[in-house]
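Moving on to chain A:
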Amino acid sequence: MMKKRIFLLMALLLVGAFLIPAYSQEDMEVVDDAGFSKKQRPSAVFRHDEHNEKAALEDCAECHHVYEDGNKLEDESSEDQSCSECHDEEGSGDMPGLRKAFHTNCKGCHLAQEKGPVMCGSCHVR
Partner candidate 1 sequence: MHSIYAFVSGPLAWLAFIIFIGGCLYRLISLMVLVHRKEKFIYSYMSLKYSLRSIFRWSMPFATENMRRHPALTIVAFAFHICLILTPLFLLAHVTLVEESWNISWWTLPEGWAEMMSLIVILACGFFLMRRLVNPEVKYVTSASDYILLAIVAAPFITGILVYYQWFGYEILLILHILSGEIMLVAIPFTRLSHMLFAPLTRAYMGSEFGGVRHAKDW
Partner candidate 2 sequence: MAEAARKEEKKIIDEGLDVGVQNLTEERIEKVITRVLKGESGARLKAYIETCVHCGLCSEACHYYLSHDKDPQYSPVGKVKQTLWKMLKAKGKVSAEFIKDASEIASTQCNVCKRCAMYCPFGIDIAYMMLTVRRICHLLGVTPLYIQDTAHSHAVTMNQMWVKDDEWIDTLQWQEEEAQAEIPTLRIPLEKEGADIMYSVIGPEPKFQAQLLYQAAVIMDVAGVDWTMPATPGWDNSDMAMYTGDNEIMGRVKRAHFETAARLRVNRIVMGECGHAFRSVYDMGNRWLGWRMPPIPIVHAIDFYYELIKNKKITITEKFKEPVTLHDPCNVIRGGGLAEKARFVINAICEQLIEMHPNREHNYCCCAGGGVINCGPPYKMTRMDGNRIKAEQLFAAKSRGAKILIAPCHNCHSGLEDINHHYGLGYEVKFISDILYDVIEKPS
Partner candidate 3 sequence: MLTRIEWDWEPGSREIADISKWQTQFNWVEEPCVSPNGEQVAAIVNLAEGEFNVCVNGKTWETVFDKIWHLRFAPDGRPVAFVSDTGEWTVAVDGRTWTHKFGYVWDMMFSPDGQNIAVAVQQDMAYGMALNDVIWKKTYSNLTNPTLSPDGSSTAATVQVADFGEGEIYKFQKGVFSVALDGQTWDTAFVNVWKSAISADGQKLAAEVRLNLYDYTIAVNGTPWSQTFDCVWEPIFHPQNNAVIAPVRSGGKWLLAQDGQIVWDRNFVQLWHPMVSPDGNTLAAIVAPKYGRWTVAVNGRPWSVTFKDQLSEAVFSPDGKRVAASAKSDGRWTIVADGVVWKNRFDRVWPPIFSPSGETLAAKIERNGRYSIAVNDHIWDQVFDAVWDPVFSPEGDKILLRTLNNDRYVRHVVPVEEILH
């Protein structure tokens, strides 16, 4: 059951990586904030590959996590999805809203690692 699902995901990822270059993260400059109905700040600067290289991030799920019943699933990741597919703007129950999700994800890690920007304007650069 579990193996089957991982296999399926891997397959989908491969297809996605090759067939949809438009979604390639190589060119990514800012965080995908399409999920916000109204943007109040400039999009957060985020160069995906450069960041990951610098941060020596191997595991996609470090950011592209999957949660089930409040627990992070160790072997699963969600880089095929938009953050906003799970995190709507409002958030519900344990699921943080989109803004909080971004902030927790980025700033939370930066604070923990004591690396990377943590102040509003450092990401939301004018």
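One rule holds in what follows: a residue touches a chain if its C-beta (ideal position, glycine included) is under 8 Å from a C-beta of that chain, and two chains touch if they have at least 3 such contacts; residues count from 1.
The set was built so that all candidates are chains of the complex that A comes from, given by their letters.
Keep in mind that what you see is a predicted model, and the values were worked out from it rather than measured.
Which one touches chain A in this complex, out of 1, 2 or 3?
So the candidate in touch with chain A would be 1.
Contact residues on chain A for candidate 1 in the complex?
Residues in contact with candidate 1: 40-41, 96, 99-100, 103-104, 107, 110-111, 114-115, 118-122, 125-126.
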